[in-house]
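Before any comments, here is the structure.
Every protein chain of the complex appears in place save one, which is left out.
Chains: A, B and C, in written order; residue numbering restarts at 1 for each.
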Amino acid sequence: MNVPTFTVYTEDAVARFMRIRRQTLALCTGLSGEDLQVQSMPDASPGKWHLAHTTWFFEQFVLGHDLAYRSLNPEWYYLFNSYYESVGPMHARPQRGLLSRPTLDEIFDYRANIDEAVGELLLRGVTTELAARIELGLHHEQQHQELLLTDIKHMLSCNPLLPAYRNMSAPNQSKTSPLRFLPGREGPVDMGHEGHGFAYDNETPRHTTWLSSHALANRLVTNAEYLAFVRDGGYQEAGLWLSDGWAQVQREGWQRPLYWQEDLASEFTLAGVHPLDPHAPVCHISYFEADAFARWAGARLPTEAEWEDAAAQLPIHGNFQESLRFQPNAVPLGEGLLQMYGDVWEWTASPYVSYPGFKPLPGALGEYNGKFMNGQWVLRGGSCATPRDHIRASYRNFFPPHARWQFAGIRLGQDR
Amino acid sequence: MNVPTFTVYTEDAVARFMRIRRQTLALCTGLSGEDLQVQSMPDASPGKWHLAHTTWFFEQFVLGHDLAYRSLNPEWYYLFNSYYESVGPMHARPQRGLLSRPTLDEIFDYRANIDEAVGELLLRGVTTELAARIELGLHHEQQHQELLLTDIKHMLSCNPLLPAYRNMSAPNQSKTSPLRFLPGREGPVDMGHEGHGFAYDNETPRHTTWLSSHALANRLVTNAEYLAFVRDGGYQEAGLWLSDGWAQVQREGWQRPLYWQEDLASEFTLAGVHPLDPHAPVCHISYFEADAFARWAGARLPTEAEWEDAAAQLPIHGNFQESLRFQPNAVPLGEGLLQMYGDVWEWTASPYVSYPGFKPLPGALGEYNGKFMNGQWVLRGGSCATPRDHIRASYRNFFPPHARWQFAGIRLGQDR
Amino acid sequence: MNVPTFTVYTEDAVARFMRIRRQTLALCTGLSGEDLQVQSMPDASPGKWHLAHTTWFFEQFVLGHDLAYRSLNPEWYYLFNSYYESVGPMHARPQRGLLSRPTLDEIFDYRANIDEAVGELLLRGVTTELAARIELGLHHEQQHQELLLTDIKHMLSCNPLLPAYRNMSAPNQSKTSPLRFLPGREGPVDMGHEGHGFAYDNETPRHTTWLSSHALANRLVTNAEYLAFVRDGGYQEAGLWLSDGWAQVQREGWQRPLYWQEDLASEFTLAGVHPLDPHAPVCHISYFEADAFARWAGARLPTEAEWEDAAAQLPIHGNFQESLRFQPNAVPLGEGLLQMYGDVWEWTASPYVSYPGFKPLPGALGEYNGKFMNGQWVLRGGSCATPRDHIRASYRNFFPPHARWQFAGIRLGQDR
Partner (left out) sequence: MNVPTFTVYTEDAVARFMRIRRQTLALCTGLSGEDLQVQSMPDASPGKWHLAHTTWFFEQFVLGHDLAYRSLNPEWYYLFNSYYESVGPMHARPQRGLLSRPTLDEIFDYRANIDEAVGELLLRGVTTELAARIELGLHHEQQHQELLLTDIKHMLSCNPLLPAYRNMSAPNQSKTSPLRFLPGREGPVDMGHEGHGFAYDNETPRHTTWLSSHALANRLVTNAEYLAFVRDGGYQEAGLWLSDGWAQVQREGWQRPLYWQEDLASEFTLAGVHPLDPHAPVCHISYFEADAFARWAGARLPTEAEWEDAAAQLPIHGNFQESLRFQPNAVPLGEGLLQMYGDVWEWTASPYVSYPGFKPLPGALGEYNGKFMNGQWVLRGGSCATPRDHIRASYRNFFPPHARWQFAGIRLGQDR
């Protein structure tokens, strides 16, 4: 007989669950039902939908695991399923903003009810499989915290009034380290998740890869440097761009990073329009822009293997969601690789594909990552909107090459 | 010297102003900020936008007429200008739903402030020109009351939960008059607004036209009759449709009126899904559908001249916004032309063009009507969402031939 | 017993059939199989398709009327049916240019075969109904001769080499009559086809309409006059345009008539690029442009009733296809209404709708005209690409308001 392993959560574990769930609500403080209703583009979701979908995730994959479970709102499954084809049909993504009902208050109640039910379950004890799903749900929750922030930022930026989400604490300094290239290792190295602690399926299996001779920049590309690229006609010079990137530049009329204002001296932030900090890392750029900048600079982007091999040596600290600044800090003074974690996601030269021997999670949760392995590029390191305990050296974020609304920037690499 | 004529409003006139303005708010009772935020398609606007735009209309064209006037929110002019190119640039129509700010509460304050200022102005007295603009503003307000209702209905219909706006009073009866064709006048007749009382510029000048021998149906086409058309394969038979209409049917997969449910036995109303009343006039159909039905029935649609000549003889009563039913009533028993006013707008066979000698209003208000005289068809008679005192025999409503979200139905006509 | 009336054609009548059919081929002289293969936009068709479709028309509606008839290429019915839904499915219009097979030579053979078969039929004698269809087929052929020319012109204009179709005879003069407005009749008038000679169904029935007090310009608007409009910022001034027209101007970046070159001093013609003749009528403009120009000029476009009432008094002569100039002549000196026929089609202020009592032809041929009565405006008078014997006072051409590739120009009208 196959007895499932069983876990009873400690009060601390329950408190962690509640803390992460409540953090999502905390990010909505100061936003109205109207703010949380708007979907500013098909790629973004309304804040209210994030609140509901992350809750649906626990209802669907944790509570719903018990066949005796009866949902109070079974018709919401359709509304708040994001892309899990194997659990049923779903509301079309570009129409998420049309759902004025259920109301925000109903979604708050929904969150409270599901949290209570999951909390009780935790205290009663759960199978190892269910414990893994709950853990996945919490990391999923944290991903949506970041998306909530980037989606709210985009939504506010579409308003000609350019309103603020919150005040921003003052920038912390105003001198940057000079740019230097630090050599990385060459030859066979292992990469991927080590096996203890949580990781998404796409970080596994740990496997050997081969690093060519290379170096990584000690720091991120700054606004001042990117401005030089803009002023040098970077957006007018086809030869700097990938073909698809150049087509995008032409079609969309790109002239500068997404949130830079026309004066090239200020940018839209979650605190409204602020002067552009020349020492801060350039942010909200696409892969196309990162790649074109690197070519202009006579360098290239690092591969994800190069990045991970270097980052794995470093402690994880930096400017994360917890700083409540929601804006990258200026490049600090210092030795070694600076700001590898936090501040801005770093575009890599690696398309998002599976590792050798990759196996998606079984069942519907196998749709979490694997089916997106086409047409996207890997980003590494987390950002000022990422929760501190969400990131790790092996973490693989991914977005299409034209995506600009994430907190994404550039670290240069080079062949040696 | 040219002394402008001057009008001091009575308290009754001020009360009428306030009553009409407050009616718009009354229609929002029970709707949340989220409900009023959503724009369900480019042709529709968010409820909040309607509230703001009608207020902007008074600020722009009445208060702003005084050069000394200073707006509290001059940056809102851009947001709430609909299509008046000559007063300045405007926010793109399809993006009205993105404006979570100003908040609904700020819009309520905006309405109160502008109403107070206009109210004071009225009591101080205004020039004849300004009085005419205020009158235009009130009719404009009433048009938007109807649009608010049709836009809210469309928005709720896009929600898979099919929620209700309000409860609906019970239908008033269940027998209909048999269909008969009543002959109209033949030869030269005068049409257009007579010259006393308010009218839009597009109803003028009164002029002679020639009526051919014809007859009008005594009543509207019912759901039962339209259902027979559907069941007879009306939506599969190219020969019944205008070429553009057939292309639309194919492209959009039309199979039935907009709000009919797939069972052909129920329909979405502002009170949620209700059984289809076989005796009620068919509603929410496009010109294409009205025209195809008429062809199937061996008849045609009336021209607007035929309609107006007949309607001008009749008192204006019927099922209007004031009934708070927001749904057409069943066809009543009775003699003569029934339900000419209210219940559903009646598509005519007349493209929306200018009358001979037409002169648009001077200045920006000339953009109100004249520039839309292309590609649209005239509807007559008002609907269950039209305020009672907004309609008249000469009133010309107009929509593109594919528009279905208005309360529009069919009265047949025929050549004699 | 119902004996069908029977007509035996004279040799002259057969010769007329052959002459009109051969004229279509004559227009293709100098064009290669490649030239006749290209479809430059969905609204246009390849020359080869015109050659085949007009032949199919006789095969389908004349030869195919005999149930014993067997087509040599029954699979071509699908390819060369344009829009007759009731005779069967058809190849999608925008894909006509993909048909490299059948080859041009096969189409030439097809034409010869069908012409021979129809010629024999004519000499044997045909029923009155068939005679009417043959007559319709010849007028249909002539319509396609004009379309062939306008489609070839558009196709050549899309080639950056701007190649010529033929040489053009020299312009005939260089002084124009001054613009004067000549009053028309007021009151009830009859319009529509009189009843002897051929007419399309949409010109019937003859009926009474009412003319308001008005006048028509004695001549067409010239290139010089239109240039003044362009130079005066006509394409930058929203207030001059219908709302849909302004949207089109913005979306398509219109700055001048379709075939004017950027220098505003030359234009593309069927003879290549030539200097713009200031005295020639402006040509290849849309309804939107005609309407905006009229508004700028303080005038309006004539209605089709006004136009027809005036034209019916005039003999039909002018610059037609037979001149082989394929370009409008300069406005001549002279009295009365000049160039009412030929040179350029004249946009009217009348949407294309049915006349009172209109009955489409029975059967599939009822699709010829009636189903297009939506969203189009009437043009009158024929052009330099129209065969002389194809036009008449009651002839109603129609195109959507954005169409520019026809030989269409402007005659002004005004209220009196």
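Please note the rule applied: a residue touches a chain if its C-beta (ideal position, glycine included) is under 8 Å from a C-beta of that chain, and two chains touch if they have at least 3 such contacts.
Here the structure is a predicted model, which means the values were calculated and not measured.
Listed by label, the shown chains that the missing chain touches in the whole complex are A, C. Annotation: of A:T128, A:T208 or A:Q255, A:T208 touches the absent chain (contact as defined above).
Listed residues A:D12, A:E262, A:E335 or A:D415: the one in touch with the omitted chain is A:D415.
Of the listed residues C:H91, C:H274 or C:R388, the one in contact with the hidden chain in the full complex is C:H91. Across A:L270, A:A349 or A:A403, the residue that sits in touch with the chain not pictured is A:A349. Contact with the chain not shown here comes from a single listed residue; of C:E11, C:E75 or C:E262, that residue is C:E75.
Checked against the full complex, the one of C:N159, C:Q250 or C:Q313 touching the unshown chain is C:N159. Residues touching the missing chain, restricted to chain C, are 32-38, 40, 48, 75, 78-79, 91, 95, 97-104, 155-156, 158-161, 163 (touch as defined at the top). The set of chain A residues touching the chain not shown comprises 83, 85-86, 188, 207-210, 212, 214, 238-239, 241-246, 287-288, 349-351, 353-354, 356-357, 366-367, 371-375, 401, 415.
The criterion applied here is as follows: only the chains that are shown with their structure count from here on.
When the partners of chain B are compared with those of chain C, no chain appears in both lists. The chain with its C-alpha centre at the largest distance from the centre of chain C is A. Rounded to whole angstrom, the centroid-to-centroid distance between chain B and chain C, based on C-alpha atoms, equals 38 Å. Chain centres here are Cα averages; for chain A and chain C they lie 59 Å apart. For this pair, chain A with chain B, the centres built from the Cα atoms lie 46 Å apart. Across the assembly, chain A contributes no residue in contact with two or more other chains.
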